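Selected chains from the complex are presented in situ; the others are not included.
Just so it is clear, A and B label the chains in written order, and each chain counts residues from 1 on its own.
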Amino acid sequence: VPSETPIITLTTDFGSSDGFVGIVKGVILSLSPQARLVDLSHDIASWDVGAASWIIWNGHRFFPPGTIHLCVVDPAVGSTSQRGIILTDGSAFFVGPDNGIFTLLLEEQREWRSIELTNKELWRKEVSATFHTRDIYGPVCAHLANGKTTADFGAEVPMDTVTRLPVQKARQEGNAWEGSIVYIDKFGNMVSNIPAQAVKPGWRCSVKGAFIAKVGTTYASAPKEEFSAFVGSHGYLEVGAYQANAAEIWGGSVGASVRLEPT
Amino acid sequence: VPSETPIITLTTDFGSSDGFVGIVKGVILSLSPQARLVDLSHDIASWDVGAASWIIWNGHRFFPPGTIHLCVVDPAVGSTSQRGIILTDGSAFFVGPDNGIFTLLLEEQREWRSIELTNKELWRKEVSATFHTRDIYGPVCAHLANGKTTADFGAEVPMDTVTRLPVQKARQEGNAWEGSIVYIDKFGNMVSNIPAQAVKPGWRCSVKGAFIAKVGTTYASAPKEEFSAFVGSHGYLEVGAYQANAAEIWGGSVGASVRLEPT
């Protein structure tokens, strides 16, 4: 493998029990035997496009230029109203359904372009109604890895026609910040949308209207099973508990309010 | 890696928590450093040989010729009565216990041959009683990938001695088809054994004796949380629900009856 062979990452809600991800890899490797495949997540909650959007946004930043990202959480697969697209800023390539899965990427100011997937020559010959990842998106990723250019797959479409989900943004109120939980990870850490630059040591953090912790630096800033608030590895205020599941204990869920203020 | 290095897929019920799959990969890569490894599934329900048979049958079709498939769900590992085999049609190679795991493959009319694994020179030196995947099947796959021929591993055995589980087949009754659920995937979609060519738009589909949905084209043929029936990506009638778990809602399980008939 020359080091320049692109990486293809895979993010889906397919789970790991049925072989669906392996099948997609078989299709990709049949077309692009040298592709290097990296799983980002396949255990997104079924049909949770919003969670996929966060995982792809958070994850893609750590892959080298030229990486191709297969991104599929697609409850409406096979609906006639829905198209597949390539989204690219010229450096990273995202392939998947145009159903809002790229929402958080599109929040970033870049030179985004979007191509509608219409060239069936670059799909599997028979396209099922329910497994476009195997029959369309996987082959498109493989052909991209093999050096096809985005224009080979179809025509560019206006960026303002690309689907975006509503985005919860934190806002400043005087000295304080009002935000919300946007993601909860497997440890029960609650990730907010309050950006790192707003977070000051010792400030008070509330979740769902009640004080939960002062701002520290890491999980272990608090005693065992107690809460801590800090800037997470993604660059936003996060609330966790030391060796315990903060979201479960506190009853936190995506959308819950978060407030950060001076003491 | 030359592009002709075979792929080795892995399908087991080993799960992902204990490191068993990683150990098998370590053994394979120690013998065949260039092998390309692809997980098909490791989250098959423990000891469910039938589910493994479906996953391997459904998945293997999407890998290039020459692919080697490690297939192990093996509750009776280490029993003296049980042998390991290579099953091959000259294009794909399947390695695992002769306990019925290859049942659905064998339903396909191909020039199958089966070789009993007896050449201990191609196993690990010490063979445990309980981890033949590490000590026998993994090494056999690695040596196959390295170019050994099937005759190197042992003698051919008659195909009628290879274990087959009972197979539920759909049957036609006048215009109608009577079949059953043969697999349920992680989304709760119920896969039947009624073949695609029997499925007509608008026909009535019943599961467990009660009408569930008319035949459409995909999950989103129905409103949210309602049922739809259609030809699945595997080529058989499937019953799902739009953004909901059809098997849970309907109480469907493997073996449940499915009926398809004109309206």
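We take it that contacts are C-beta pairs under 8 Å (C-beta built on N, C-alpha and C of every residue); 3 or more make two chains touch, one makes a residue touch a chain.
Computed from a predicted structure; not experimentally measured.
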Number of identical chains in the entire complex, 2 depicted: 3
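Criterion: only the chains that are shown with their structure count from here on.
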Rotational angle, Cα trace of chain A fitted to chain B, multiple of 5°: 120
Whole-Å gap separating chain A and chain B, where each centre is the average of the chain's CA atoms: 30
Of all residues in chain A, those that touch chain B in their complex: 1, 14-23, 25-27, 29-30, 33-34, 37, 46-47, 75-79, 128-131, 134-135
Complex contact set, residues of chain B against chain A: 1, 3-4, 7, 9, 11, 16, 36, 38-44, 55-56, 58-59, 62-64, 67, 185-187, 217-220, 230-233, 238, 242-243, 245
